[in-house]
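Heads up, one of the protein chains got dropped from this complex, but the rest are sitting where they should.
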Amino acid sequence: MKTAGLIIVILAGAILLYATQDFPPWGAPDSPASTHVSPRYLQKSMEETAVPNVVTSVLADYRGFDTMFETSVIFCAGIGCFALLRIFRKKPEDRYYRHIATEITLHIKGGRIPEKSSEFERIDALWTPYDLIIKTVCRILVPFIQLFALYVIAHGHHSPGGGFQGGVILGASMILIAISYNMRTAIARISEKTDNLLMATGVFIYAGIGTLCLILGANFLDYSGLSTILFSGPIMARSHGIFGVEIGVGITVMAVMISIYNNLASEGKQDEGL
Amino acid sequence: MIWQLDLAILTLVIVTAIAAISVKDLLGCAILFGAYSFLMCLLWAIMAAVDVAFTEASVGAGVSTVFFVAAVFRTTRRTRD
Partner (left out) sequence: MSDLIPIIVAKYNYWLYIVLMMIGLYAMIAKNNLIKKLVGMNIFQTSIILFYVSMGCKRGGAGIPIIQHGPDAGHHVIDLANYVNPLPHVLMLTAIVVSVSTFGVAVALAIRIYQRYKTLEEDEILARLRSK
């Protein structure tokens, strides 16, 4: 298997290396890729959409369909992970409780679950004491990470960033809570139901903005049709439409990242994680 | 772009890729893969693709490594090759 694989790989590599002699030189300004469509995007983006970051305007406006279905693919991946791993266990499990003052651990075998008390906290089977430094640093850091993520989404018109990056950073902040405390703390912040609803909400916002343009008499995802309800010119309406779409993308990406992490790290039980 | 920097980082990327597929421990593989993603992010910043570099820094080096470590935690570190 190893030698056969090596022969295949070397053959494929040799063919591709032979093909490189037809390529334009690396970084040539007059290569075919740079002379066809992209000059129009570069020259007209500022004029037509008032968005200086050309990547954002092409992503959400000129090629909005593409991005809409990419968002759907991410949504489907989240649903796929959920369907593969999630287990809904009906029978009660063993639980572990820890008395906070005396640090005595109770092991309660299935069935009766004691009432919620502030003197006890529920812990994992593989519980280790929390590290005070990590816990405190993460607790202080998480709001700033989330603020930065919102900035990245909102300022994507003028600087690198946008819905995808901001959504991933928002998701990473919740994953940081799940790692530094435990998964139950993170699920208490964003429950599984909310998370799954948010996944669908993002795609719905994106498609909804497109349909709203359709209702107002423009083409699907042609944001200049929104100018009648946004009380602005068609150019600024396109800029605002891009912003709305980025919010939808950000919500979906955040929810999918949290959902995939929760399902992976707990093997679908969603109680104790990494 | 500076081609000397580009060549140096590309060489490092290839070294990390070979190390990531030949190391005998999956947790080490996860960390090497994170390093690979971060070097890739530098490469894109050199090519002036700032949005792609930002995405790779948050996705490849951040969330992807977390998924990888979660998978290793739930399966096994052992690997024969």
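Every chain is named by a letter (A and B) in the order it is written, and numbering of its residues begins at 1.
As a convention for this text, a residue touches a chain if its C-beta (ideal position, glycine included) is under 8 Å from a C-beta of that chain, and two chains touch if they have at least 3 such contacts.
All values derive from a computational prediction rather than experimental measurement.
**Q** Thinking of the complex as a whole, which visible chains are touched by the chain that is not shown?
**A** Counting the whole assembly, the omitted chain is in touch with A, B.
**Q** Looking at A:78, A:210, A:241 or A:273, which makes contact with the chain not pictured?
**A** A:78
**Q** Would you indicate which residue among A:9, A:104, A:125 or A:197 is in contact with the undisplayed chain?
**A** If we include the chain that is not displayed, A:9 is the one touching it.
**Q** Using the definition of touch stated at the top, determine which of A:37, A:100 or A:134 touches the missing chain.
**A** A:37
**Q** Under the stated touch rule, tell me which residues of chain B contact the chain that is not displayed.
**A** 1, 3, 6-7, 10-11, 13-14, 17-18, 20-21, 26, 29, 33, 36-37, 40, 43-44, 47-52, 55-56, 59-60, 63-64, 67-68, 70-72, 74-76, 79-81
**Q** Taking the full complex into account, what residues of chain A touch the chain not shown?
**A** 1-2, 4-6, 8-10, 12-13, 16-17, 20-21, 23, 25-29, 31, 33-34, 37-39, 41-43, 45-47, 50, 52-55, 58-59, 63, 66-67, 70, 73-74, 77-78, 80-81, 84-85, 158-160, 164, 168, 253, 256, 260, 263-264, 267
Definition applied: only the chains that are shown with their structure count from here on.
**Q** Averaged over CA atoms, how far is the centre of chain A from the centre of chain B? Could you give it in whole Å?
**A** 19
**Q** What residues on chain A touch chain B, complex-wise?
**A** 27, 53, 55-56, 160-162, 164-165, 168-169, 171-172, 175, 179, 257, 260-261, 264-265, 267, 273-274
**Q** Spell out the part of chain B that touches chain A in their complex, as residue ranges.
**A** Spelled out, the residues of chain B in touch with chain A are 1, 50-51, 53-55, 58-59, 62-63, 66-67, 69-71, 73-74.
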